[in-house]
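The complex appears here minus one protein chain, its other protein chains still in place.
Let's turn to subunit A:
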Amino acid sequence: MASRVKFENSCEVGVFARLTNAYCLVPDGASEGFYSVLEGELAGAVTVVRTSVAGTRIVGRLCVGNKRGLLLPHTATDQEIQHLRNSLPDEVVVKCVDERLSALGNCIACNDHVALTHPDLDKETEEVISDVLGVEVFRQTIAGNILVGSYCTFTNKGGLVHPQTSVEDLDELSTLLQVPMVAGTVNRGSEVVSAGMAVNDWTAFCGSDTTATEVSVVESVFRLRDPRPGAGALGSDVKNSMVQDFFTS
């Protein structure tokens, strides 16, 4: 189910929020409407943590992670790191990365199995990624752009890339990531798809400028619209997360 939301009159939701299967990081200071929509959708399945990274609110672009870990830039303060370690579930390893390209969200796109990175990323960072996040790392460009984290977003179910990606590139990415990929836009024709939306395996949040066509594309590629109406996503997923909670709490 893709919902449309606005963060403080900006449609670029992916800039401010970082959503994974285990947790969600949001900045402080927004209107309660935003938080209420988020918490309404994620309701206990996912921990919602209010934080800032490096004193800024652009949390979504500075950090990156999946259900196994979270990577923060070296500019993140110790208090923030501590706060995150306290708030997040214990399975999630919080690690600070010493990297010249500090906007990790723009440079790295990952799901639970594969990560695509900026071609100029350091070797050590690549190792840290593969260690902490437990993923296979590939250096890539998307439609000639080096900021893979901005122009491409993918989960374990599907992925959305920059609209001008060629057909051959799309095929190659699909094979690499083993998920269906589609080229499309969000927020009424914006090409920066990752900055315009926050998505995980069962929900997506798009900016409120997103047109119905774009929402339908998002829902179909990320398989958010469950074909079996009876056992709705609500039923099965909630059961899984409840079981998870029971064991971890």
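Methods note: a residue touches a chain if its C-beta (ideal position, glycine included) is under 8 Å from a C-beta of that chain, and two chains touch if they have at least 3 such contacts; residues count from 1.
Operating definition for what follows: contacts and distances are computed from a predicted model.
A single chain of the complex does not appear, and UniProt lists its protein name as "60S ribosomal export protein NMD3", one of "Serine/threonine-protein phosphatase 2A 56 kDa regulatory subunit", "SNX4 protein", "SMS2 cholinephosphotransferase" or "60S ribosomal export protein NMD3". The hidden chain makes contact, of the residues A:G134, A:P163 or A:P180, with A:P163.
When the whole complex is considered, the residue among A:R50, A:K95, A:K157 or A:R188 that touches the unshown chain is A:R188. In the complete complex, the hidden chain is touched by one of A:E80, A:E99, A:D201 or A:E214, namely A:E214. Contact between subunit A and the unshown chain involves residues 119, 138-144, 163-170, 172, 176, 183-185, 188-191, 211-214, 216-217.
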